[in-house]
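With one protein chain removed, the remaining protein chains of the complex are shown where they sit.
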């Protein structure tokens, strides 16, 4: 296995830019990031595009919230993959392994659909077969049925109304609170700058061994993302004595080691 | 494209659905009159070949040609006609009719949009049954809109449609639906290139989400 990390960083330095085109969703975005680098779908390529993906995540505030939740959820799996690539000895639970496998499988399936869609776009509207014309009776004859009563019709109208698409009612504020990466980074930066030292558990709410709710899990993941982001920008340095031990975060001035310092 | 001339003629007559002058046929196929006449005769024979008669036939006059159902099928077509007029309207038919009643005059586009499905075929059937009728909108757009027929209103015992049950509430709810759909932030999420299908939206055109590339990395 090649060492992916330095290359990723080089691309950062060269100002690798990610376009926020109209991505259909997290799978679409991920796939296009992988294809842009001419990679195959694998845990390795996923680890390599994680940073680009996260760059997008920061713009999520401008996305419709319903989708941004999906983007965030996918990012949490990416972080697992990335963490594993940085810390090869990291033990993942069976459930986490499954999530990673599933993401890969979904991406492959999605890629196949995109490939197949080439056949459709190639043909659609090209050799169109025209429909015919009705040749049945053309003279109008008033032909009611016994279904025609005002009550039946009113019921039918109520059925129509009940099916009108409703605006999506998502508890927006709640979702946003949980997932705002930018906010978390700001909170972190401020806190670390104030104390010069911090613990991961203090701002993420993460405690080893305590089962997390889904919401908490997202918070932890976003905090972890935020921490990686700060490491990457050289603002902090992190250390961990042993696996699963508390992660200590330290403010620093000059950037020396980066991701590697996690270990 | 490698269709024989007789098959080209068949395509054209099928799509047109009515009698066409030989002149127009010659023009569309680019064939001269003699070749055209030969091809028409060939087509007529192909369709009526003894032992393998087809369900459609070519009907020719000196100046026109037309496709029609085979005479042997006339019984079948008659019963099809009767069925179309007497079969139950069913849920889809009733719903479409009721939208025309409560919302008419209303365009097919609006009906489709409210129901979430394509209503072309149902509207055709309701029209043949004399329950609704198509006319030009009088709002100056000359768009085609559907109205309930006076026979239908009479049959339902309504002197005006405001007498329909819950007329005001229902009309109000549909209004609100339109209103909501036309606000910028709608239910559609990022699938905006399809927005050309919103009824009141006149421009087709692709909506491009133009979040420009942002180098979001701090530092």
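Letters A and B name the chains as they come in the text, with residue numbers starting at 1 for each one.
In the analysis below, a residue touches a chain if its C-beta (ideal position, glycine included) is under 8 Å from a C-beta of that chain, and two chains touch if they have at least 3 such contacts.
It should be emphasised that the depicted structure is a prediction, and the values quoted were computed from it without experimental measurement.
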Residue among B:7, B:37, B:64 or B:137 that touches the chain left out of view: B:7
Residue, one of B:38, B:53 or B:173, that touches the chain absent here: B:53
Contacts of chain B with the absent chain, listed as residue ranges: 1-4, 6-17, 28-29, 52-56, 67, 69-70, 72-73, 75-77, 79-80, 83, 90-92, 95, 112-113, 115-118, 120-121, 124, 187-194, 196-197, 204, 206
Where the missing chain touches chain A, by residue: 22, 24-28, 66-67, 69-70, 73-74, 76-77, 79-80, 96, 99-100, 102, 105-106, 109-110, 112-114, 116-117, 119-121, 123-136, 155, 159, 162-163, 165-166, 168-170, 214-215, 217-218, 221
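FYI, only the chains that are shown with their structure count from here on.
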Distance between the centres, which are taken as Cα means, of chain B and chain A, whole angstrom: 42
